[in-house]
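For this depiction, one protein chain was excluded, whereas all remaining protein chains were kept in their positions.
In order of appearance the chains are A and B, and numbering begins at 1 in each one.
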Amino acid sequence: MRMTFVVNGLSRTLDAPPLARLLDILRGPLGLTGTKEGCGEGECGSCTVLLDGVPVNACLVVAGQCDGRKILTVEGLASKDALSDLQEAFVKEGGAQCGICTPGVLMAAHALLAANPQPGEGEIRESIAGNICRCTGYQRIVESIRNAAKEQATREPG
Amino acid sequence: MNPAELALYPFERPGTLAELCRTLSARAGRREKTVLLAGGTDWIVERRLAPAEDPNDLPLVLDVSRLPEMRGITVAKEVATIGAAATFLEIKSHAVLSRRVPVLTAMAREVGAVQIQARGTLGGNLAGASPAADGAAALMALDADVVLASIHGERRVPLTQFFTAYRTTRRAEDEVIVRVEFTLPRTGAHQVWRKVGTRAAQAISKVALAGVAEVERGRGVRSGFGMASVAPMTVSLPSVRALGLAPSLASVSDEELDAATRRDISPIDDLRSTAAYRAHVASALVKNFFRELRIAAGS
Partner (left out) sequence: MALVGRSVPRADGPAKVTGTARYVDDLTRPGVLLGATLRSPVARGRLRGIRRDPSFDWTGVTVVTAEDVPVNVVALIEEDQPVLASDDIRHAYEPIALVAAEDPVRLARALRALTPEIDPLPPILTIADALGRKTQIHGPDNIFATYRISKGDAAKAIAESAVRLTGTYRTHHQEQLYIEPQGMLAFWDARGAHLVGSLQCPFYVHKGVMRTFSLDDAHVDVTQAVTGGGFGGKEEYPTLLALHALLLAKKSGRPVKMIYDRQEDIEATTKRHPCEVTISSGCDREGNLSAVSVRIVMDGGAYVTLTPVVLSRGALHAAGAYRWEHVAIEAIAVATNTPPNGAFRGFGAPQTIWAIERHMDRIARELSADPLALREKNLLRVGDTTPTGQFLKESVGVQRCVEEARKASGWDRKRAALGPAAVARPVSAILRRPAPGGSASRKARGIGASVFLHGAGFTGSGERKLKGRVAIDMFRILKEKKPRFTIRTASTDIGQGTETVFRQIAAEALWVSMDRVDFATPSTATVPDSGPTVASRTVMIVGSILESAARDLFARIEQNRQDHGGSFDDAALRLIARDGTIVSEKTYETPADLVWDDATYRGDAYPVFGWGCDIAEVEVDLDTFETTVIGFWVAQDVGKAINPVLCKGQIEGGTLQAIGWALNEKMVIQDGKILNARMTNYVVPTSLDAPRFTTILVEDPYSKGPGGGAKGIGEAPMDGGAPAIAAAIEHATGIVRDDLPLLPEDLFAAGRTGP
């Protein structure tokens, strides 16, 4: 099936089996290996990408259902010359250890901050509850997201 | 099977409900297999566990996730209508529902985590007929109707009668769930969602209770329940419902509630929990519901 996605702002058209997993399309033909597979069944969240701005598990989304839609992956977070506030905070605050859960966590957090620029700790924890991290105990991730929110607020007053 | 094998399956996206019904009917007539795909959060996961299918006889997969007739949530004249393709995320973000039907909002908020909420649909939840389906339990407490469509038109089945056995429903092969409807509980009705799962999020229930009750001068006038994971299918707790309509709620004893709960459920040991634990928790949740109800009703 011929399909078109807007991936990280770029329109990409390709021929792919309609029931291929979005995860395999991203990692294979689109060459975006930043999105990870930890379980293949919606449990770990390491394959999280944003589909029309909403976090989904790319291992449970079939390509045919994404035709004509917008997809944002971890590769689309940084601008050409700078990390995003979130990415910066994760590097500084210990939000990433082994890093395998990080792309998925970043996408979930990105969606949170887009909808809710000043989230409380409970909201932060709820937004990443579908992202299992076995390294950090989550505290540094929560701190990273909180710091990114603060950083964003100082950047855009009001 | 290996998920990579999914790539071989044929797939179509019908543009209208009528077209979908025609395809369903034609294929059912020819005894060809068809799968309706909504969010895929059950079906794709189940493929991994299922044996591989004959590559020469694969089912046709029909996308129902974006059919206009199956989308959206409306509330009008005290009746809520939720499209079968509405996601848990849409349900939990719906302002009117969260005001008038917090039992549903609370349920949706506790399904999996945000990624699953964004994809999982009510239609998929009901059609799958898992005894652990949270949506089914909450809608049962609301006495919702399931509306099914086929080339013959629509028909409506009360959710309390929709499930017939473990993972089996009254839906015919050529039918699709289009929406659910229910009468809004009165403002101030007592509504509870309590899920006891394997962990705080991303959890399947060990026991979950949805309850909706209205009281007038000490007397129960609406009493709806749905309980997950305590029987081969979602149960509506008929004996407990009857106690919820007692002329004097204050006189319903814990012993009566225990006995009613015991009658209404048939829990088992499985990987998630034990029968004994489930029985205990089911009783406790029911008693807590009535205790809170009495406190709320000031009796």
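General remarks:
Everything below uses one rule, namely that a contact is a pair of C-beta atoms (placed from the backbone, for glycine too) under 8 Å apart; a residue touches a chain by one contact, two chains touch by 3 or more.
Quick caveat: nothing in here was measured; it's all calculated off a predicted structure.
When the full complex is taken into account, the listed residue touching the unshown chain is B:273, out of B:105, B:234 or B:273. Of the options A:53, A:99 or A:120, the residue whose C-beta touches the omitted chain is A:99. Counting over the whole complex, chain A has residues 27, 32-41, 43-44, 46, 73-75, 77-78, 83, 86-87, 90-94, 96-103, 106, 121, 124-126, 128-142 touching the chain that is not drawn.
Although one chain is not shown, part of chain B still touches it, namely residues 1-2, 4-5, 7-8, 52, 113, 196, 198-204, 206, 271-274, 276-277, 280-281, 284-285, 288-289, 291-292, 295.
Please note the rule applied: only the chains that are shown with their structure count from here on.
Averaged C-alpha coordinates give centres for chain A and chain B that are 29 Å from one another.
Residues 3-4, 6-11, 13, 37, 39-41, 44-45, 48, 61, 63, 65-66, 89, 112-116, 118-119, 200-202 of chain B touch chain A in their complex. Within the complex formed with chain B, the chain A residues making contact are 1, 17-21, 24, 40-43, 45, 48, 51, 54-57, 59-62, 64-65, 108, 111, 126-127, 129-132.
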